[in-house]
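Note that this complex is displayed minus one protein chain, with the remaining chains in position.
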Amino acid sequence: MNAFLALLTRDLTLALRQGSAIGTALGFYLIAVSIIPLGLGPDLALLSRIAPGILWISFLLSAVLSVDALFQEDRDDGSLDALAIGPLPSELIAASKSLAHWLTTCVPLIVVTPLAGLLLNMELNAVPKLLATLAVGTLGISFVAGAGAALTLGLRRGALLLPLLILPLFAPFLIFGVGALSGAAGAFSQSILLLGALSLFSVAAMPFAAALALRLSLE
Amino acid sequence: MPVSSLAALKLACQRGGRIVVPALSFKVEAGRALILRGPNGAGKTTLLRTIAGYLPADSGRVIVSDDKGEGTGEGHFHYIGHTNGIKPRLSVIENVSFWQRFYSGADDADAAENALDAFALLDLAEYRAGHLSQGQARRLGLARLLASKRSVWLLDEPSVSLDAASTRRLETAIRHHLAQGGIALVSTHLDLALGDAATVLELQHGRAFAA
Partner (left out) sequence: MADLTNTETIRPGWFSTLANPTTFMRLSGKVLPWLAVATLVLFAVGLTGAFLAPPDYQQGETVRIMFIHVPSAWLAMMSYTIIAISSAGYLIWRHPLADVSAKAAAPIGATFTLVALITGSLWGKPMWGAYWVWDARLTSVLILFFLYLGLIALRQAIDEPGRAGRAAAILALIGAVNIPIIKYSVNWWNTLHQPASVIRADGPTIHSSLLWPLLVMAIAFTLLFVVLHFKAMRAEILRRRCDALIARHVRGDAARAGTEEAANA
């Protein structure tokens, strides 16, 4: 477990020192949210109604685009070789990296989500609910994305391929995440439970796929 | 050190479905080094990566005997390839401390500092690794070997970009490792002064013989 923490703290330190990765994801998220009203027109009632969907979709796109580099640097500089023969099973290496992605990308995005919600005239009392769905759902998102990043590691056009591979897998997250705010009776509690189950399942299952893909990338 | 020997038994190494090293057998006892030589493309890297377990062998196997019996050697290897495994944004000491923590699971500041000292990097400990020259970065990569103890060192061209003085330090580190009962497999173009402890294995395309 100490090796897991050592790797996690190293990745967090690197993300904080670099900064630009977090900043780029935040910038992408905000521009994606802002450009949609330009296409739809400034109808505040409409924007307010579709705000949860816009925020979730922008969130997913930001997560996909930022995950591309998750293993790339470690592979290029030889760290992945050294990590792979260390005491930590590849599954836990993948889990640590995915968790680092959640902490360094998803958490900052969640933090600026209320601000993005303001841009879309989102109802204030819906904001805590939206944040709850994001907090519960995006952990699973990071783990699915981590498996995708491991699969496309070192491929030409990997950055373009990755969204094609994992966006279909994000469909249930999106459905339950936005469905929670549909206003239907019982929808919130039901979908947040489903979202939680989905996240837990991804956290438990995806590292195995990611580990297989990581070992493949070392050959 | 618990490993008593490393053996390859009719080990055929492949890369991308192509056999690069045909059935090769050798045995290295504790305290000894095997120097791999041969032209580029003779399969030195493939052989080392197969032994480390990155590449599946085409046939044959690697047997590492330790105090628990025979195994694949998982958990006994240090592997240093052509890249150094260091992060330019971490300081020199943070880099080596990370690997020390990662491999041994506990903080040991002395081990990390001694590893830097052995490769004459202690003075630079607080600088960012991104500022290091190529030779210094290589030494930092090699310092990982000393930061946490592992019995079998697999070194692929470790002396690349090292100056003469640094190469001496590398030799000292390997000799010390062997004296403690370690094993080293080193591919190199240079002559490393390892004395009687080293055996040379020439790899030519498709063939291998002891020299």
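Going in written order, the chains are labelled A and B, and every chain counts its residues from 1.
Note that in this section a contact is a pair of C-beta atoms (placed from the backbone, for glycine too) under 8 Å apart; a residue touches a chain by one contact, two chains touch by 3 or more.
Source: prediction; values computed, not measured.
Peer 1: Given that one chain is not shown, which residue among B:Ser59, B:Thr72 or B:Gln134 touches it?
Peer 2: B:Ser59
Peer 1: Check each of A:Leu40, A:Leu193 or A:Leu216 against the chain that is not shown and name the one that touches it.
Peer 2: Touching the chain that is not displayed is residue A:Leu216.
Peer 1: In the whole complex, what residues of chain B lie against the chain that is missing from view?
Peer 2: The list for chain B reads 9-10, 12, 14, 16-19, 22, 57-61, 206.
Peer 1: So which bits of chain A touch the chain we can't see?
Peer 2: Touching the missing chain: residues 147, 151-152, 155-158, 161, 164-165, 167-169, 171-172, 175-176, 179, 194, 198, 201, 205-206, 209, 212-213, 216, 219.
Assume only the chains that are shown with their structure count from here on.
Peer 1: Okay, in this complex, where on chain B does chain A touch?
Peer 2: 15, 52-56, 74-75, 77-79, 81-87, 89-90, 94, 98-99, 101-103, 105-106, 141, 144
Peer 1: How about chain A: which of its residues touch chain B in the complex?
Peer 2: 1-3, 6-7, 10, 13-14, 17-18, 76-79, 81-88, 215, 218-219
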